[in-house]
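My questions all concern the structure below.
Omission of a single protein chain aside, the complex is shown with its protein chains in their original locations.
Right, chain A next:
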Amino acid sequence: MESFLPGTASLIDSVDKKLLVILRDGRNLIGILRSYDQFANLVLQNTLERIIVNDCYGEKERGVFIIRGENVVLLGEIDKDKEQDGYPNLNKVSYEKIKELHEQEIKDKKARELQKQKILLERGFSEEFGDYDLY
């Protein structure tokens, strides 16, 4: 990294570049960063929403996004050359298919969590409140 400016100032280099943005709910958005502000509110153009489940992925065009900065976990530039090579370890499937897989994954995870909680409760741990772990 050549220069690091405090706050969101370092984002200036990423303007008009293709970025991957991960939100707190686990969403992956890929789009061109058009602008941002001091809160890291972002404007993404030609956005793709990509869902990855195990070794499958699917994506859908989503247009222009204004993302409220609070919800951003990370963002990073996408290497154009590497992107062109594709993803040798992932299979592309339709959005409908991946959505289905994704929902199944969420369901399974919930069931596992419930199971875990039950066991912990039996052993004298207190119940956990809220579901902060949204990934």
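Methods note: a contact is a pair of C-beta atoms (placed from the backbone, for glycine too) under 8 Å apart; a residue touches a chain by one contact, two chains touch by 3 or more; residues count from 1.
To be clear about the criterion, contacts and distances are computed from a predicted model.
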Hidden subunit of the complex - UniProt protein name among "Uracil-5--methyltransferase TRM9", "Glutamyl-tRNA(Gln) amidotransferase subunit A, mitochondrial", "Large ribosomal subunit protein uL15m" or "LSM complex subunit LSM4": "LSM complex subunit LSM4"
Listed residues A:Leu19, A:Ile67 or A:Ile98, member touching the removed chain: A:Ile67
Per the touch definition above, residue among A:Leu19, A:Leu42 or A:Leu101 touching the missing chain: A:Leu42
Sites on chain A contacted by the missing partner chain, in the whole complex: 23, 25, 34-37, 41-43, 45, 62-68, 70-71
